[in-house]
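Next up is a structure, given as structure tokens.
Only one protein chain is missing; all other protein chains are in place.
Going by the order they are written in, the chains are A and B; count residues from 1 in each one.
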Amino acid sequence: MKRTPTVGEILRAKGVSRRGFLKYCATTASLLALPPAMIPRIARAIENARRPSVIWLSFQECTGCTESLTRSASPTVEGLIFDAISLDYHHTLQAASGEQAEAARHAAMEENDGGYLVLVDGSIPTGNPGFSTIAGISNRDMLMDTVKGAAAVVAIGSCAAFGGIPGANPNPTGAVSVSELVKDKPVVNVPGCPPIAMVMTAVLTQFLTFGQLPELDKFGRPLAFFGKTIHDRCYRRPFYEQGKFAESFDDEGAKAGWCLYKLGCKGPTTYNACATVKWNSGTSFPIESGHPCLGCSEPGFWDKGGFYQPLSTGHFGSGAKLAGAAAAGVALGVAAAAAGRRRQAKITKEA
Amino acid sequence: MSTVDDRHTLDREAERIAYKPPEVRHDTQGDESTEERVEKAMHHFVKNFNSQTASYLDGCVHCGMCADACHYHVRTDDPRYTPIWKIELFKQAYKREVGPFAFFYRLFGFKKKVTIEQLEEWQHLLYDSCTVCGRCSLVCPMGIDIAGMVSMARHGMFKAGLIPHELHETAKRAAETGSPLGITPDKFEDRVEWMADEHEVDIPIDVEQADVLAVMSSIEIQKYPQSIAATAKILNAAGESWTFRTDGFEATNFGMLSGNAEWQKEATMKLIDAAIKIGAKTLVLPECGHAYMAMRWMGANMYGKPLPFKVFHISEYMADALNSGKIKVKEVDKSVTYHDPCQVSRRGGATQAARDVLNHLGVDLREMKHGGDYNWCCGGGGGVVTIKRADELRHRVFKLKMDQVEATEAEQLLSSCANCRQSFDDSQQHFSWDYTMGSLMEMVAENLEEGTS
Partner (left out) sequence: MDLLEFARGPALQIAAYVLVAGTIWRLVAIILLKEKPEFSEPRGPGGLGAALKVIYTRAFTAPVFKKATLYPKILGYVMHVGLFATVFLFVPHIVFFQGFLGFDWPGLPNSAIFVTGVVTVGTAIALLVRRMTSPVLKLISNFDDYFSWLVTVLPLVTGLLIPIRFGIRYETLLAVHILSVALLFIWLPFGKLGHTFLVFITRGTTGMAFERRGAKT
């Protein structure tokens, strides 16, 4: 039987230098909050890992998550890591389709029963099964069938993690997240619209290195990346403390790079690594490019009020309802005064 | 041993340090059952709830600052003398029966029914320890007129037969004889004649038609009869067509002080009827504080419509007459300090009148520190001076007044209220004090320029 090349061999064959590889391992270690002593172990583990089998399922999605991984400006280690895994099924990327593709999926499942990873992007419609199908199989059936022999499931992107845009009000397809359907397998959520490529690969790296999944927060997100808010680590934070805010996208405050809180920035309630890991190989992130954070890695971000509405904007309900409350107040007041007067008359009635 | 137990408090103010007997006494009038008393108290508390009192009773924030304005609390540090606490039962009744959330207060028992024990306890607080001086109403950051509500709460206490006997007896005598001191029309006439002889002054009485009706307070008629003559001299000098009337001479109103609204109205109507009968354009009230409140500010409300004549306190009348030159006075070379009667100045608004008069007299007016509208009360207002059992407390608070007066080092102490004068005289005797209270009106009468008018 032909020996499967290790990840290390593949990377070297692709021209990744030892220095670049170790740098990636160090970054991963720091992102995962591991001590530096673990870097050689990560390196050794990755180098010697036999390409684990990964099945990637795409349901109600926009392919943005896949794009985020594959369309980096230049080839990156993160991207190459994906070359190093045995991506046995990904109907967007693979050449085969239809029954041929499905046969590959089944083969991978059988061969690696109990040890393969399932990555999912996109939400799953629970309404009419015909809303979204692949090779005539409904998304739900395919998911449930595939996860049976999986070691773990990673929900990539906010749609798979929380339902995302398909699940937004009024949710016409009855879209749900992976974790709402998969109850008997560990599910890691890597939300974001799309998620940061580095975060996705770090989760895979940890699995490769230690054969275990990262520590998760209450929304099933790796704490290492989703433990702190954007606001906490935002480079514009000092302006928030000084009360210096951009009032519009083209005012002096915006030009001076002041805090975008008043323009609706959701940084204070959004847990993600954008402010530290950044995007496009560490080039920038939305706030740095002058746009408030949308909070895309938070559950239900699409339905949490306007993107440009400041966080502290309360929902007082409609003016009509407030007027209704006022009218009720008048009615209660009149009734109370009438009752008071009646009571007064009763008590002061001459015996 | 440096500490002693506090089961019986020491009275350190007494001439010889003594135990202060616990205050247990409360009086009851009539033979109603306790239920009937509570019912009556409620009836007459509740009667007084209107939008004005409601806002006051709803508005209190329990800041306790009124305690710092009350002479009783300042002198005793007894928290029960906190003015707003004195109307606690009134408030309790309001919140339970009539307030905006009365339904819930009753439903959940947030405010209990007022009990007879409470009413008995509050007798001391609503009568013995409140002169309705209204100083608390000026300190209240919410602007609540606490004093006004003490008067209203007294309505319930009176009808429940729960007021001090002395005050009840005085008010009853006033209702029955027309005067709290039992001065009948005949006796008044005698006194008028006597004063006319004594002071050689014409004193018209029972004239059929006159522009001005002058009235007196029983305290003056009885204790300071020279006031009758002084009034006559001033009105004569001003060239008024005026008269006293035997069918309406008593200005005091013990119905108001004790809390009997019917008696209050009867007394007020007597004067109004007399004034209308003679076609008076002006009613001149004597040197009496509460008479001013009863007629000037409450008279028309008793009458039910605006009064067809003007109402003046004698100090206002004198100020007008002097300012317009109707009468003239000689200069008096004396230093004088003036004690403002609460109901005339602070609560009546006639503070300036006495100053105008004193200015015409050319005296060296030495205002008391924090005097005028913020004056300390004589301690005898609101009917308190009649309550014998409250004497000890009254003398205790009078100390504030003494300090206030002494600090001016004025030669002469003056006021324009016979009730104050009476309290001062009593306390003067009690403390063997140097200052004798004088009358502003008498000083004017004594110093009238001959031949004016």
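Everything below uses one rule, namely that a contact is a pair of C-beta atoms (placed from the backbone, for glycine too) under 8 Å apart; a residue touches a chain by one contact, two chains touch by 3 or more.
In this text the structure is predicted, and so the values were computed from the model without any measurement.
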Residue of B:R346, B:H395 or B:R421 touching the missing chain in the full complex: B:R346
Absent-chain contact - pick from A:A13, A:A256 or A:V330: A:V330
Touch criterion as defined above, residue of B:V61, B:V207 or B:A407 at the omitted chain: B:V61
Sole contact to the chain not displayed, among A:K14, A:R44, A:K255 or A:R341: A:R341
Residue ranges of chain A at the interface with the undisplayed chain: 229, 231-232, 240-243, 245, 261-262, 268-269, 299-300, 304, 309-317, 321-322, 324-326, 328-330, 332-334, 336-338, 340-341, 344
Residues of chain B in contact with the chain not shown: 49-52, 54-56, 58-65, 67-69, 73-74, 77, 79-80, 82, 84-85, 88, 98-101, 137-145, 296-301, 303-307, 310-311, 345-351, 370, 372-374
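Here is the rule we go by: only the chains that are shown with their structure count from here on.
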Distance between chain centroids, defined by C-alpha means - chain A, chain B (Å): 80
Partner chain A, residues of chain B touching it in the complex: 42-44, 46-47, 49, 97-103
Touching residues on chain A, where the partner in the complex is chain B: 333, 336-337, 339-341, 343-344, 347-348
